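Structure first, then comments.
One protein chain omitted, others in place.
By written order: A, B and C. Residues from 1 in each chain.
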Amino acid sequence: MLFVKRTLPLLITFVSGIIMIVAFFSGPALPRIKSLEEIFPQWIQIIMTFTMILGAFSLIRFNFQKIARKQNGWGYSIVLLVGFFGMATLGMVSGSWAKFDPEIKENSTFMCLAENKLTAVEVNIKSIETTKDGGKIITVENKIPDKDGNVFTRKVSTDRLKTPIMSKISILQQVLFEGVFKSAQSTMFALLAFFVASASFRAFRIKSKEAGLLMFSAFIVMLGNVPLGNMVSKLWTWLPFIGKYLDIVVIKEWIISYPSSAAQSAILIGAMLGYISSSLKIIFGVERSHLGGEG
Amino acid sequence: MSVLWRPSRGLFFLFIMALCLVSTVALYAQSEVMPVQNPTVTESVTSENSAEINNIKNAENKLDSKESNLSEKALSEGAEAMASSEDSIESLNSDSNKAPKIPQKPYYFESSRSSTLAVILVLLIFVAYYTFQAQRGREMFIRRISGLSAIEDAVGRATEMGRGVLYVPGIMDMDDIQTIAGVTILGHVARKTAEYDTDLYSPMTRSFVMSVAQEVVKQAYMEKGRIDAYRPDRINYLTDDQFGYVAGVGGIMMRDKPAACFYLGTFYAESLILAETGNSIGAIQIAGTAEPSQIPFFVAACDYTLIGEELFAASAYLSKNPREVGSLKGQDMVKIVIIAAIVFGTILVTLSKTPVGERLGFATAATTFMEFLK
Amino acid sequence: MATEILCVWIGAFITLCCFSFLYKDNPFYRFAESLFVGVSAGYYLSVVYFHQVLKPNLLAKLFPTFFNVGEAAKVAPDYWLIIPGFLGCLMLLRFSQKLAWVSRFTVAFVMGVSTGLTIVTSAQQYLIPQIAKAIKPIFIYGDIGQSISNTVLVVGSIACLFYFFFSTEHRGPVYGNLAKIGIWFLMISFGASFGATVMGRISLLIGRFAFLLHDWLHII
Partner (left out) sequence: MDIFLKLKNLDRRWVYVFVALSVILPMVFKFELPIYPGKAVMGVYNTIDTLPEGSRVFLSFDFDPAAESELGPGATAIFVHMFRRNIKPIVGCNWPVGNEIAEKCLTEAKKIHLDTYDSYLNNNKLVKNCIREPKNGTDYVILGYKPGGIIHVKNLCTDFMGPYPQDKDGTPTVNMPIFKTASGNRFSMNDIALIISYTAGTNGIESFISVEGDHKRPMAAGCTSVNIPRFTTYLQTGQLVGMIGGLPGAAEYEKLVDHKGEGRAGMAPQSIAHLIIMIFIILGNLAFIAENRKVSKSKLKKE
């Protein structure tokens, strides 16, 4: 049993790791082994989706416990769960289900989603073309003239044509996606502008020679990135002798392409050595904490 | 249990395994039916080129997907992207300049990748040699890495203040080596929190990492005989979305106010959000990543930062396990080899650019050398 | 039309809630945070993991008649995919206390494949090109500027590599000084990438304010 519990997993790691390396170096004479180079990573992707169930379960249990015990802030857990179940259900339903999707035929009526998927109009299917790769391009015509009284035809792909109920679900999902997900995402990202400012206020103090270099290069690059840099360079051209060589933008570009680039490649070289030797340690079973304990 | 690594038996075992593997592979390859191909010259050229194009496209798609997922990432990755894309373009260029060649026989070994093999073998030899040396009891020295020495103090301080410890092992999945390193260090940190009886919070952005991390932490608490104190619900999943996760962790930080925050793994744009929020609650922060674009933010906002390779040295440094320390020494030796290669290559290339050097045949030597590094 | 306006208003509300994080933790931020975490987890579960990964890569290939229509439904199932499917199911044994160890096989397989892949790809795509990048002629006849620049590049790369040595202390006349120069280069590089990122971050903020001021309030 100990073999199955401890040694077998190590063997699996070793064999699968070696197979990947062999696959990488094998030539076209070994098509099956070569193909493993692509097949195995796909398998990994599939395996990892299964663990999403574990993740979802963890999220649900964590928040249910909070609600059940009426812990501080349990109301927010309800919000979280409502958001989670709402989006998960809408997302599941609004995706394509080949078995249940109605067949698109000529002269039938469908709801056509607008490009931003936030509105839908009723359309008539005029014609269906099949492209080389098996996809379909469908020409549709507006059933109800738009506010200018125009009826127009256009080409759309199948995923924009829905039944009336499904179109409502898709729109609702899109509102959640655009309104909550997208705007929260880009706002969190935009917060960085503030954090960059406060971090530089605090961190760029010339406490030592090294800190001085840090600040100096950050300053030059920041200046050179905006028109201010050119303005300053313009001012400096009045300086005698050296003035015309002090072009901030040129200095900025030099810093980025030489000293900075040298350090970046050294960091990468070091990191890659770390990558490779850590990987070797895992393949050969030196490092195995990820497999957990003896039990 | 260390069957695999008791030197004599382990080696023998590995040898037998490798033999089995090679023979299986050989048999498998033999059984394959070779497709009969009579490619004309033009066809072979186009197919070769299109393969190259596909490669480039793949690389590009990867870049794109990275960019769309983590659109900021590319912002400071210029240099890196340059290196790879330039390289592929140059290789393509040199390929298309060559006379079209018809592969006489499908070959077994991808000889264009031989330089990669050479590099890996050199690394393997050095790392293996020093690992064995260390195992035999040879003393190896590791310099002090202040960020790692500070881990214990940070946990200690959190205990004194009666507040918890927050650990983030990066935002990528388990197939990323930095995440693996992060989870390994989590094990060491968990041993400390088990010892000091401090709360350990570790919200996760990937469910696979969560399940592995739970196992690692459980093991750590078990080793310290504190399995009763192990709380799996504190190693919980939040969301896969990069910024959704940051929003969640930021909230946890603001409310629970951990006294020590560790960020060790792969980070992208969220690095600064985490580090600044941690700073605003006055936590001791120790960060480490090998993403060159994100190190500056950690350096600016954290107390200690592990730069690049130091992250991978952490496991050896903390465990003081002789085998791991030995592998570090091996890495150092490889670095010497690399430095030697850079010096040698630079001399060669410089000489080849001088009028005298060109006549003496340095130019061809330099081209051959650089060709090998492609 | 109504849904579009609704979407903008929800977006604006969430945006302001998230910005309120800068002031301090407050109920509005907490609400937006919980909703964001829930919605994004739900989105990843249903749309990304199920519809974009699991369905096309596993289900549609194992059960083509059920998950495909037309020509694609007639393709023979790819039974090899039972293996990852099975390994994936093993992960679910984590729910059981007794059988949790079985999931180790899956973890072991994932680790093996990803480390094997990492070894070769990191050597080929990063390590070797980066070494090649550091090799430059340090003396070019008649071009002093380029010679100096190349020297900086070569010396900088070597010095920074010295900084990463673990088996010796940063001391001694040669080694200590080289490591020190390495730190200087690292600092310059950190400063430069910090400074270079600022522009992108400000653009993002401009984008967000443009949404609030233009799409929502119609001021500009």
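What we mean here is this: a residue touches a chain if its C-beta (ideal position, glycine included) is under 8 Å from a C-beta of that chain, and two chains touch if they have at least 3 such contacts.
Predicted model only: the values in this text are computed from it and were never measured.
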Worksheet item: Among C:76, C:174 or C:220, which residue is in touch with the absent chain?
Response: C:220
Worksheet item: Which one, A:46, A:256 or A:291, makes contact with the chain that was left out?
Response: A:256
Worksheet, complete the sentence: Contact with the hidden chain, among A:223, A:267 or A:286, goes to A:223
Worksheet item: Which residue numbers on subunit A touch the omitted chain?
Response: 193-194, 196-198, 200-202, 204-207, 215, 218-219, 222-223, 225-231, 233-234, 247, 249-250, 253, 256-257, 261
Worksheet, complete the sentence: subunit C residues touching the chain left out here are 22-23, 146, 196, 198-200, 202-203, 205-206, 209-210, 213, 219-220
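Here is the rule we use: only the chains that are shown with their structure count from here on.
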Worksheet item: Draw the chains as dots and join the ones that touch; what shape do you get: line, ring, star, complete or other?
Response: complete
Worksheet entry | More contacts between chains, B-C or A-C | A-C
Response to the item:
Per-chain C-alpha mean nearest global C-alpha mean belongs to chain C
Worksheet, complete the sentence: The distance between the C-alpha centres of subunit A and subunit B, rounded to whole Å, is 20
Response to the item:
Averaging C-alpha coordinates per chain, one finds the centres of subunit A and subunit C separated by a number of Å equal to 7
Discussion item. Where in subunit A do residues touch two or more of the other chains?
Written reply: 10, 14-15, 18, 21, 24-25, 41, 44, 48, 51-56, 59, 73, 181, 184-185, 188-189, 191-192, 196, 200, 214, 256, 260-261, 264-265, 267-270, 273, 275-276, 278-280, 282, 290-292, 295
Discussion item. Could you pull out the residues of subunit B that touch at least 2 other chains?
Written reply: 72, 78, 80, 83, 113, 116, 120, 123, 174-175, 177, 180, 208, 211-212, 215, 237-241, 243-244, 247, 255, 292, 295, 297, 299-300, 307-309, 313, 331, 335, 338
Practice prompt. Show which residues of subunit C lie in contact with subunit B when the two form their complex.
Written response: 18, 21, 24-25, 29-30, 32-33, 36-41, 43-44, 48, 91, 94, 100, 103, 107, 110-111, 113-115, 117-120, 123-141, 154, 157-158, 161-162, 164-170, 186, 189-191, 193-194, 196-197, 200-201, 204
Discussion item. Help me check something: in the complex, which residues belonging to subunit B touch subunit C?
Written reply: 72, 75-76, 78, 80, 83-84, 87, 113, 115-116, 119-120, 123, 140-145, 174-177, 180, 208, 211-212, 214-215, 237-241, 243-245, 247-248, 250-251, 254-255, 292-293, 295-297, 299-300, 307-310, 313, 328-329, 331-332, 335, 338-339, 341-343, 345-346, 349-350, 352-355, 370, 373-374
Practice prompt. Please give the residue numbers of subunit A that touch subunit B in the complex, ascending.
Written response: 2, 6-7, 10-11, 14-15, 18, 21-22, 24-33, 41, 44, 48, 51-56, 58-59, 61-62, 65, 73, 181, 184-185, 188-189, 191-192, 195-196, 198-200, 202-204, 214, 256, 260-261, 264-265, 267-271, 273-282, 284-287, 289-295
